[in-house]
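Note that this complex is displayed minus one protein chain, with the remaining chains in position.
Letters A and B mark the chains in the order given here, with residues in each chain numbered from 1 onward.
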Amino acid sequence: MLHALTAFLASGDWYDLRDLGNTVGAVLDDLRSAGFPDWSVYVISSLIGAVGILLWGILSCLAFIWIERRVVALMQNRKGPNRVGPAGLLQPVADAIKLLLKEAITTTGADHILFWAAPIIIFVPTLAVFAVLPFGPKMTLSDLNVGVLFLIAIAGINTPSVFLAGWSSNNKYAMLGAMRTIAMLISYEIIQVLALLGPVIFVSSMRLGDIVGWQDHYNVWLIVLQPVGILGYIIAGAVETNRSPMDIAEAESEIVAGYHTEYGGIKFGFFYQAEYLAGFAIAGAIVSLYLGGWTLWGAENYIPPWIIFLGKLYSVFFIYIWTRGTLPRLRIDQLMAFAWKFLLPIMLVNVLVVGGEVLVWREWEPADEVALSIIAAINLIFGVALVMAWARFLGHGKGNQKGGRAILTQEVGRIYFDPETVAR
Amino acid sequence: MNSAGVEIAFWVLAIMTIGSAVAVVMVRNIIHSFVALISTFAGVAGLYVTLSADFIAITQILIYIGAISILFLFAIVLTPQAERQNQEGFLKFPALGLCAAVSAVLIYVALDTNWNIAGGDGFSETATQIGVLLLDKYVLPFEVASALLLVAVVGSIVLVSPEPPVEDD
Partner (left out) sequence: MTIKSEPFIVNVGPQHPSTHGVFRLRLTLDGEKIIDADMVMGYLHRSMEKLAEERTYTQNIPFTDRTDYLSAMTGNLAYVMAVEKLLGIEVPERALWLRTIMAELQRIASHAMAVGIFANDCGAWQTPVMHMFRDREKILDLFEMACGARLTLNYMRIGGVSKDIPPEWLPQARKLLAELPARFAEYEDLLLENEIIVARARGIGTLTPEQAQAYSVSGPMLRASGVAWDIRKADPYAAYDKVDFDIAVGRNGDVFDRFVVRLAEMRQSLRILEQAVDMIPGGPVHARWGTATVQPWGQAVAPLAFRPPVGEAYARIESPRGEIGYYIVSDGGPAPFRFHIRSPSFINLTPLKLMTVGVTVADAIVILGSVDIVVGEVDR
């Protein structure tokens, strides 16, 4: 093995950072040729990938805790953390140390086993999502042929674990938060599935690597072909990761912190980090499915593809930070009505339209550029028209969603009460 | 089962599946048994993976862990005093008898069947084949199932929708 490694290091390829997959692949080839059995090579490669993703996840979380706090502080005319380390950069580290050292409190009457297990259970599926995300051409831990389905299935595992956290802590706010989460997640899972169907129909593969490859091959990002799809997916992603304006499950002003009200110390740290990782996972899925993954019109030949991917991922994640600093929260029934009455019909029609377009494309076989530009134009115009028409049909934009102004008067004692009929 | 990895995975998953299945009926706390049930589902999904049936495995996770378990949850939450420990009941002995009978039948069938061992490396793309089969050979059952689901959805909406106020005439 030593011989193989030295030979590899001397070969001059190892520093090729454009694709870390090359480096790992070379190590594995050497191991295999050095006589290691196949399964041990397999185990080592998965360990390298898993540890790498875990390290990246933790570092990104730490960085984004600082970025989010500073960015939201900028939006709010504050300075944000600026005392620990240069520009407050060490604040997340200090927070992490604090969380680690805090006393592990279990509430009275809590279900001890589940109370401790819930933060761990919630962490596992969140990390597992990264297994199918293509960070670069050769940098997918496991490019499953059902990758898209895997994304949805793993997101579904979150539901019972959130419930366990809420149930086991013997707290009514936690229970309310858990029930809200379940109601929200199962509604928005449907939206998520329908949003993902669009890219799958275009590419006719559920492998995320193929989807990125398709976008690379036709030189078009699926956001152009699927504007409605990415809209639905971003909204469903915000629901899944409890981001404003859908942070109903941990609505601070209503139910304190939702399902993790009773969690403190490192147990809370797990929830906190799982939430960030889930956000990164959603952003990564959006990047792979709609924004061309690691491709950037040829720039991937000069810049390491994984840097392109991460740059896109962080940019998408920034949208969620932005909305958090900007938007108020919806009420749960409004959110559910939005899913079932608004998004679901639009998504269903979108899937139908995409199916028709792909069918026509395959039947008539026009030139790819022509077909794609026509499809993009149709989908954009159709999407905008559909959203506006459906909103109008449901009674939006007819004036009763507009805020009023106060009446100004000098007549003391006169009564101006005259309620408009407001649909609730 | 030609490699050590699959062998190890099979035994780990089998122990996990059967152990948590036993736990489902043995533990007294209904939420604990719910967790054990999820673990069983996950174990079965793992077994599908060892059979290189990716699509079925993911579907198992999606539908059983993601959806069926939520149905269980609703049942638990809607049951009064769900937190109460499972109590001893006189149904214990009939249940034991029934379980014994079912297990006996299953074991007999398993032992009696002449199991074929599939050769080759398994399918590479199960999802495509399932999709083609569903929309080709089995299109009628597929459509019937979707019609059935639609009826169920409409029925449940009718059941839970609030009754319209009675109008005086």
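Note that a residue touches a chain if its C-beta (ideal position, glycine included) is under 8 Å from a C-beta of that chain, and two chains touch if they have at least 3 such contacts.
The shown structure was predicted, so the numbers you read here are calculated from the model rather than taken from an experiment.
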item	value
Touch criterion as defined above, residue of A:K172, A:H217 or A:R392 at the omitted chain	A:K172
Among B:L78, B:L91, B:V109 or B:L140, the residue in touch with the chain that has been omitted	B:L78
Of A:D247, A:E262 or A:E275, the one touching the omitted chain in the full complex	A:D247
Hidden partner chain, residues of chain A it touches	72, 75-78, 172-173, 176, 180, 244-245, 247-248, 251-256, 324-334, 400-420, 422-424
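By our rule, only the chains that are shown with their structure count from here on.
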item	value
Chain B-facing residues of chain A, complex	37-39, 42-43, 111, 113-114, 117, 144-146, 149-150, 152-157, 159-160, 163-164, 167-168, 179, 182, 186, 189, 206
Residue ranges of chain B touching chain A (in the complex, touch as defined)	3-5, 29, 31-32, 34-35, 38, 54-55, 58-59, 61-62, 65-67, 69-70, 73, 77, 124-127
